[in-house]
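Shown here: the complex without one of its protein chains, the others still in place.
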Amino acid sequence: MNNLTSLKQKLRTFSEDRDWDQFHSPKNLSMALIVEVAELVEHFQWLTEEQSRTLSEEKLGEVKEELADILIYLVRLADTLDVDILRAAGEKIEKNRTRYPIEKAKGNADKYTKFD
Amino acid sequence: MNNLTSLKQKLRTFSEDRDWDQFHSPKNLSMALIVEVAELVEHFQWLTEEQSRTLSEEKLGEVKEELADILIYLVRLADTLDVDILRAAGEKIEKNRTRYPIEKAKGNADKYTKFD
Amino acid sequence: MNNLTSLKQKLRTFSEDRDWDQFHSPKNLSMALIVEVAELVEHFQWLTEEQSRTLSEEKLGEVKEELADILIYLVRLADTLDVDILRAAGEKIEKNRTRYPIEKAKGNADKYTKFD
Partner (left out) sequence: MNNLTSLKQKLRTFSEDRDWDQFHSPKNLSMALIVEVAELVEHFQWLTEEQSRTLSEEKLGEVKEELADILIYLVRLADTLDVDILRAAGEKIEKNRTRYPIEKAKGNADKYTKFD
């Protein structure tokens, strides 16, 4: 068992205790997830890139809490769909290795569909 | 070491090999993250909640890949900010326990700020 | 002159008066825009579709303000790029007429790329 599994179990219990499974359809959870990510984006919207790399302690504390909310909804959503996200991420990295070979992608932010 | 740490390391190497750190400011990564979440939302936008709970194999495969992309950008973003998201999520759950006591939150989807 | 033009002018003056043009890059405005849309999504995340069609007066007032914020940022962003959004929308509808012919799209929420 890894720690994401333990987080998943905690969230499952949290939801069951509050009778929230009725609200936690994948559709609704995807909405809640994007709302949390937008709260993160809000912290960065008027910052320069450089400022976003050097947050104050206070700002970093707020950002950390948004990152936590995002992970929570992501794990909860994956649970309702019975998806192992760690495994899925591992598989995606392998796919990206093929899509973004070092010689084409080096120093280049283009999407792979723009490579010739 | 847990598996998220291993994922973080893989992504760090992936980015370094491609000289992508220059693009990976927290600001930019928050944008990439919300774009991935929106691709997930797109799968659910015209489905009923019930349909979102019972996806076809094909659709589930596509959704799984979006979930992977989200985890990848989330872990990468947390790494650039040096945030331990598993720990942050654990702390947030404890906070939520106080904000959403079972007797008030049971069967109720209101935000805690609406509780009296 | 139509009313969107008048709104555009007002927003331009509002920004100039506050010396905000320095923050209003299209990149930043796209972030502000998605943050506002997420605030709208938040109102609907735990509602059923039916409930979202029959909002209370209070809720509708809050939603109306979010819609205003979205239009404001959309018009402001289009202005920084010198895009006539009404004209662009008119052209897009014509494109959609071709992409979604009535006989294929009737009662069908599929994206046009799924039509055969």
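For this structure, a couple of remarks:
To keep things simple, chains are lettered A, B and C as they appear, and every chain counts its residues starting from 1.
Note that in this section a residue touches a chain if its C-beta (ideal position, glycine included) is under 8 Å from a C-beta of that chain, and two chains touch if they have at least 3 such contacts.
The structure displayed is predicted, hence computed values, not measured ones.
Across C:Asn3, C:Ser56, C:Thr98 or C:Thr113, the residue that sits in touch with the chain not pictured is C:Asn3. Take chain A: the residues that touch the chain left off the picture are 30-31, 34, 46, 48-49, 109.
Contact residues of chain B toward the unshown chain are 23, 28, 31-32, 34-35, 37-39, 41-42, 44-46. As for the chain not pictured, it touches chain C at residues 2-4, 7, 10-11, 14, 17-20, 22-23, 25-28, 30-31, 33-34, 37-38, 40-41, 43-44, 47-50, 52-53, 55, 60, 63-65, 67-72, 74-75, 77-78, 80-81, 83, 85-86, 88-93, 96-97, 100, 102, 105-109.
Definition applied: only the chains that are shown with their structure count from here on.
Our note on geometry: chain A versus chain C, Cα centroid distance of 25 Å, whole angstroms.
Chain A and chain B have Cα centroids separated by 2 Å. Within chain C, contacts with two or more other chains are made by residues 31, 34, 46.
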